[in-house]
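Removed from the display is one protein chain of the complex; every other protein chain stays in position.
Going in written order, the chains are labelled A, B and C, and every chain counts its residues from 1.
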Amino acid sequence: MKILLFAGLKEAIGDEELEIRVEGRTVAEVKAELATRFPEVENLVRRSHFAVGQDYVSDSFRFETTPDEIALIPPVSGG
Amino acid sequence: MKILLFAGLKEAIGDEELEIRVEGRTVAEVKAELATRFPEVENLVRRSHFAVGQDYVSDSFRFETTPDEIALIPPVSGG
Amino acid sequence: MIQIVETTIDHQQLLQAVSSHQSGAVVLFLGNTREFTGERQTTFLSYECYPEMALRKLEALREEAIRKFGLLDVAMVHRVGQVDLGETSVAIAVSSAHRRPAFEAGNWLIDTLKKVVPIWKKEIWADGSTEWVHPDSESQTTDSR
Partner (left out) sequence: MIQIVETTIDHQQLLQAVSSHQSGAVVLFLGNTREFTGERQTTFLSYECYPEMALRKLEALREEAIRKFGLLDVAMVHRVGQVDLGETSVAIAVSSAHRRPAFEAGNWLIDTLKKVVPIWKKEIWADGSTEWVHPDSESQTTDSR
């Protein structure tokens, strides 16, 4: 499954999307894998939230087998 | 001495200024005379403030013998 | 920028007056003529002022707000004469580095203006009656805009 990346995450990882297995796993589990694969953004990933179908989900949320669009939202700074 | 009148006071008294003796008297004394002369605006006069030289003064203020411009300011409602 | 005007207020001009490279936050307040007060219908409002004192008081409020809230700038324009439905009778623009003081100052300025600046509003009601608004009396309309 592809997840969308933005801002500091996109810049640090070097791509605007990222392939990772999410189906059946919790947000916390996916974040743990990301932190292992990209230790340079561990802190930023920990402070980011997943959005599924453009709504925020919590760390205990478990992804469906065929989820909607998924994005990893780093702390926002609009305004 | 002429005092300037505005809004509801001007309309009720029927003129934009009024001749009254103020020299050496307090604001409270002048207001009392106004209430006697114009009983129809007694309530409005009681709730009004005098301004001398375009600054508000309190009811205990005593007018000089040659005061600056004097105005009787009914409760304001700008905005 | 402090003005009393007899025609339409140009809010663009107020925004420009207070804006700079340091103004991270700008708040503009517009007080407009509202058609209904409860069930009573307004045809238009008419404002009168004591011009020299109103300008002095507006300028004093401007300086006090800049000091009290640490603002960059304040602009205030009040219109007098007839102000039709939906038109602006008063505009206040405030600029500051950060947003909190800009909101607080805008709120404080309109509250204080309504208490101390010698300007008066007359309601011209749709039923043909007219009424000078002198707040805080049982017998008169109080202004709660």
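The rule is short, and it goes like this: contacts are C-beta pairs under 8 Å (C-beta built on N, C-alpha and C of every residue); 3 or more make two chains touch, one makes a residue touch a chain.
Small disclaimer: the values here were computed from a predicted structure and weren't measured.
Note on the chain not shown: across the whole complex it touches A, C. Residue C:Asn32 is the one among C:Gln3, C:Asn32 or C:Ser46 that touches the chain missing from this view. Contact with the undisplayed chain is limited, among C:Ala54, C:Ile110 or C:Val133, to C:Ile110. Listed here are the chain A residues that touch the chain not shown: 4, 6-8, 11, 43-44, 47, 51, 54, 56, 71, 73-79. Residues of chain C in touch with the missing chain: 11-12, 15, 19-36, 85-86, 97-100, 102-103, 106-107, 110, 144-145.
One rule holds in what follows: only the chains that are shown with their structure count from here on.
Distance between chain A and chain C, defined via averaged C-alpha coordinates, is recorded as 48 Å. Averaged Cα coordinates give chain B a centre that lies 25 Å from the centre of chain C.
None of the residues of chain A touches two or more other chains.
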